[in-house]
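Here is the structure we will look at, set down as structure tokens.
Other chains of the complex are left out, but the ones given are in their true place.
Chain nomenclature is as follows: A, B and C, assigned in order of appearance, with residue numbering initiated at 1 for each chain independently.
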Amino acid sequence: MDTYGENLKVTVFGESHGPAVGAVMEGIPAGETVDFEALGRFLQRRAPGQNAYSTARKEADEPEFLSGFQDNVTTGTPIAAIIRNTDAKSKDYSELKVKPRPGHADYTAAVKYFGHQAYAGGGHFSGRVTAALCIAGGLAKQLLEKEGIFVISRIASIGTVEDEGELLESTEKNGFPTVSINAGATMQACIAAKKAEGDSVGGVIECKVLGCPAGVGDPMFGGLENRIAAAVFAIPAVKGIEFGAGFTAAKMTGSAHNDAFIVDNGKVKTETNRAGGILGGISNGMPITFRAAVKPTPSIAKEQKTVNLETMEETVISVEGRHDPCIVPRAVPVVEAAAALAVYDAWLGRRKETARNA
Amino acid sequence: MDTYGENLKVTVFGESHGPAVGAVMEGIPAGETVDFEALGRFLQRRAPGQNAYSTARKEADEPEFLSGFQDNVTTGTPIAAIIRNTDAKSKDYSELKVKPRPGHADYTAAVKYFGHQAYAGGGHFSGRVTAALCIAGGLAKQLLEKEGIFVISRIASIGTVEDEGELLESTEKNGFPTVSINAGATMQACIAAKKAEGDSVGGVIECKVLGCPAGVGDPMFGGLENRIAAAVFAIPAVKGIEFGAGFTAAKMTGSAHNDAFIVDNGKVKTETNRAGGILGGISNGMPITFRAAVKPTPSIAKEQKTVNLETMEETVISVEGRHDPCIVPRAVPVVEAAAALAVYDAWLGRRKETARNA
Amino acid sequence: MDTYGENLKVTVFGESHGPAVGAVMEGIPAGETVDFEALGRFLQRRAPGQNAYSTARKEADEPEFLSGFQDNVTTGTPIAAIIRNTDAKSKDYSELKVKPRPGHADYTAAVKYFGHQAYAGGGHFSGRVTAALCIAGGLAKQLLEKEGIFVISRIASIGTVEDEGELLESTEKNGFPTVSINAGATMQACIAAKKAEGDSVGGVIECKVLGCPAGVGDPMFGGLENRIAAAVFAIPAVKGIEFGAGFTAAKMTGSAHNDAFIVDNGKVKTETNRAGGILGGISNGMPITFRAAVKPTPSIAKEQKTVNLETMEETVISVEGRHDPCIVPRAVPVVEAAAALAVYDAWLGRRKETARNA
């Protein structure tokens, strides 16, 4: 279950403090030219050590591609890529094997793997593994862009601070990924304040997929909501997802919620987009929109109650070391990566259908 | 992508007005005795025509099992079951092929299947197909109960009317599935009012899985959140899902959100359950909790704007026929079915691990 | 593992003496017109009770399609079809639960399913289930024919009697599926002789796929050999498969075995076809050829040694009831069905690639 996808199969591997993290991608067509510099820039958006409010851990995060390319063009056979872990400090983590950190997978991994889990830095459950997810998702994002399909996102809120304006284009140029520069500044101040308190804070990420034609997605378990959710929940700390009006729709009436069909330049569109671009699991040609809830970073300096799994006595823990007081900014490209994987996978399936009916 | 599951594979088939809907289940162990009467009662909770606020369409909804049983005991080979469509009225639907209903899959299905979709009553995208999902999920729910794992749920809200109290046990006995009888009565009045206006209303369903031991679920894409979301979004009208504190967690600090580990009767538990019983995608032994947002029924008598796909002219539609002014009450057992499928599937995988370490 | 396929997923269910056998097919494109009469004729080739040397069991073997069609055209959503078991005589089989038949799955099924297997007539392991395989394979065969790809086959040998001539076209018109009418007559005499002795006999089936373009199939585990073998070994009694020169190739030198590439009417072909149309798992444009070894029917009237699983005492069994003294003739269309499933599945995958490069 570290593998995702139907037409593009991605397997993610690695541990926070192992030799490397990586991904193997099966199903990327032959003949695709990849912009490795652009991929590198995409990975840098997730990379640590960039600013005051992210972990001091430094990693080059430069992927090495081991297979699947000939002269920077895809061969059509599996693509494998790895990122070496160059700055792992295992000594920070010796305590974790017996004293699970609240809000982390330390305890559940210990139970599931009978004490054999890689415990240093959260092992396979570390956010570090999302670097591998971003290699695969970054490639999918590039391939979608060639088809005129663009994945954009923004931080919709940090704690109770909300962004202003509508997400219409990439927020990457803004540095801090918000539509409103002012709101972004307030969010950064909020994060800095929590860090000073030895605490952390959560937030919401909004993501849109623009340019996706109608007809992408499948019924039942293959719907775009199912596919996107199955990918986005792979991101540690994501605890909720809603499409279009989402939870707000639950408060509405049908007449207020339904998106009326209209004709625009000879094309069928909807007057509004409360459906988030998805009807019956299938894209309707409008922007695919969703919001993901990210919980506050569980690693905090503040003392917390936990249990010593060996003595079964209650104790306390204060999580030292290098942590993001807010994981949301670094999670933004990861959400894009997950969305890109899901949409590109469904889009490849759609190609199969259009080929038959060409 | 009409197939779900890793250890228990379920394929759902059928159309609203075809000969039958059904499910094939692969992976249910040999030697399980099934209580078909209990399954029948479970299916009745979803069945139409039960009360003032649900469609007048009447179906026996009695499944016929075609394989996988010997003397009411599972053989271990695939179980196939079907429900005949006995009350299909295709003439109600002739208009839908050219005039897609807002909020329905009529348009997206027409694009995806190049006009070959079964259009009567929404075809494969009809809520009717969830009857098949409930056969599979109903069996999974029974099998989980034998292991001491119980799936319960309630309507958390209809429109702006919220239930009161905490979900601690099955609400089935209450008829209308709420914890508070009074809140339930208010909700029913709200639904009746919307029906009188030729309109509809949405709501939120809360579901809990009690008794699930720690260690069930997998990393990355195999997390319980991923699995449950991938199943629940198969239910038409579900547009959002959140686990534990969900979107509220995004507003919180780490110190306020983390669940402290404690020792209770020699067992590790958490003092609170904001994680919704899931850490790193794996159950931690606390109740698994999630909430699903259900949009208002798109089928409404009120006139709505749509497009004639043949003439490409804008027109209007008023959806006649038999419709639920609120699908939420009938969706409650379907959410339980989806949750049961997801948890039972993950639980079977866990059995494989515990066997190795027995 | 009762499910086969990557792009066309087929799940087969049912038991010999249960209510029905059937298949669910996911991935058949929308808009395909199906010739149900031709499918019925195909199923009749496998049906019992046709002649002196096949079981007297009579079944209409007429499939009922439950989903996936609108006006005889595929909708693109799952196709479910069943065949009712109308002539099951369970009383013939009461003894089998404790006294496993040599050469049958009675014993292994009893172990695997802890005694809960459907034991009457071999249950899920009965050749009866291949009727469901033939529904799916028969559809795949029709869909391939629309693309100019034809699956043909013949009995290459029964016991030590070999067919003469080369397989160049369908042998269906010959009644008994051999190229040489004389050889076919000798084979039938051989079968009749074995029946008279209360014995049975095996044989070899040769199958060819004509018209398959180069480029179909995948590397490693996705090769055409892997895919075809994985389907053909689902047929009870098949114990070997070889492609092209097969086991003969193992005795040859490279210079004698390699097929030289030539240009024929501006197209690349090979001078010979010892590769059986497959290089590196991928079709090379030449006929795909393979041979399947079918063991003698294990059900024989002659007394055989077996064990009473309850008393664990050695005993004897004489398999009464209705049995084919040679299953090979009825297995011919089943081999075609399995080959058609494998090739159509790979061909659908190829469509995805060609679409990208159109």
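Criterion: a residue touches a chain if its C-beta (ideal position, glycine included) is under 8 Å from a C-beta of that chain, and two chains touch if they have at least 3 such contacts.
All figures in this text were calculated on a predicted structure; none of them were measured in a lab.
Each protein chain is a copy of one sequence, and the assembly as a whole in this entry counts 4 such copies (shown in place: 3).
FYI, only the chains that are shown with their structure count from here on.
With centres defined as mean CA coordinates, chain C is found 45 Å away from chain A. In whole angstrom, the spacing between the mean C-alpha positions of chain B and chain C is 39. Annotation for chain A: residues 219, 349, 353, 357 touch two or more other chains.
Across the complex, chain B meets chain C through its residues 1-3, 9, 11-15, 18-22, 24, 26, 30-31, 64-70, 73-80, 82, 112-119, 123-124. Chain B makes touch with chain A in their complex at residues 1-4, 6, 12, 100, 102-105, 107-109, 111-112, 114, 124-125, 129, 157, 159-160, 194, 199-204, 214-215, 217-223, 225-227, 229-231, 233-234, 236, 238-247, 249-263, 266, 268, 270-271, 275-276, 279-284, 293-300, 302, 304-307, 309, 312-314, 349-350, 353, 357. Against chain C, the residues of chain A that register as touching in their complex are 7, 29-31, 76-77, 219, 348-349, 351-358.
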